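Written out below as structure tokens is the structure these notes cover.
Only one protein chain is missing; all other protein chains are in place.
Let's turn to chain A:
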Amino acid sequence: MDDLPVDKVLVRRLCDRDESAFALVLDRWSGGMLRLARSYVSTEASAAEVVQETWLAVIEGIDRFEGRSSLRTWVYRILTNTAQRRGSREHQMVPSDELGQPTVDPQRFQSEGQPFPGHWWEPPPVWPEPEGGVLTDEVRGLLVAALEELPERQRVVIALRDAEGWPADEVCELLDITAANQRVLLHRARAFVRAKLETYYTQEETS
């Protein structure tokens, strides 16, 4: 998906005030940035402001970019810093219970003394495959709502990994978290969203 010029070329063009290069990154990254900003702030309008503010900082600071990370990581770090500053004003941090808890309801599994302890009572119900990979509006809405319900860190990770397609190591670098931590956050987030889809598809079948 990234057929942008390599960083070196891109950065040189940006420093040379090449407007087409700026338009390229602006159009390529703003959508993902808006989505990520929404993980920190509570309205679309604030997210748009965060993205705007980020790009202004990028224009202001591009000459000082040293290439210690990728350009994308650098831009996104400005975004997360900007969004976090604003986010902490907008809502209180939700305490997260990210570790230790099972991600699937324990009651789905047989307990000790049952014929197969630790195994499914009822396997997960079958889902319909979306036709040609196209989601219905209802499913889209459900996914967006599910993301909103996630704790901030889980939401940021799943947005970057699954919605934006970032590799794990770049997410770790951006958020300054370990690979193991990144995995736990992604796992919990995916399990949560999967469960929402399951509820939706199950209800749809019985209604």
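Here is the rule we go by: contacts are C-beta pairs under 8 Å (C-beta built on N, C-alpha and C of every residue); 3 or more make two chains touch, one makes a residue touch a chain; residues count from 1.
The criterion applied here is as follows: contacts and distances are computed from a predicted model.
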| item | value |
| --- | --- |
| Per UniProt record, name of the chain withheld from view ["NAD(P) transhydrogenase subunit beta", "Multiple sugar transport system substrate-binding protein", "ABC transporter" or "Putative anti-sigma-YlaC factor YlaD"] | "Putative anti-sigma-YlaC factor YlaD" |
| Candidates A:51, A:78, A:156 or A:175 - the one touching the absent chain | A:51 |
| Hidden partner chain, residues of chain A it touches | 15-17, 19, 22-23, 26-27, 30-32, 34-35, 44, 48, 51-52, 55-56, 59-60, 102-104, 106, 108-109, 117-120, 122-124, 126-127, 129-130, 133-135, 139-140, 143-144, 147, 158-159, 161-163, 165, 168, 179-180, 183, 186-187, 190-191, 193-194, 197-198 |
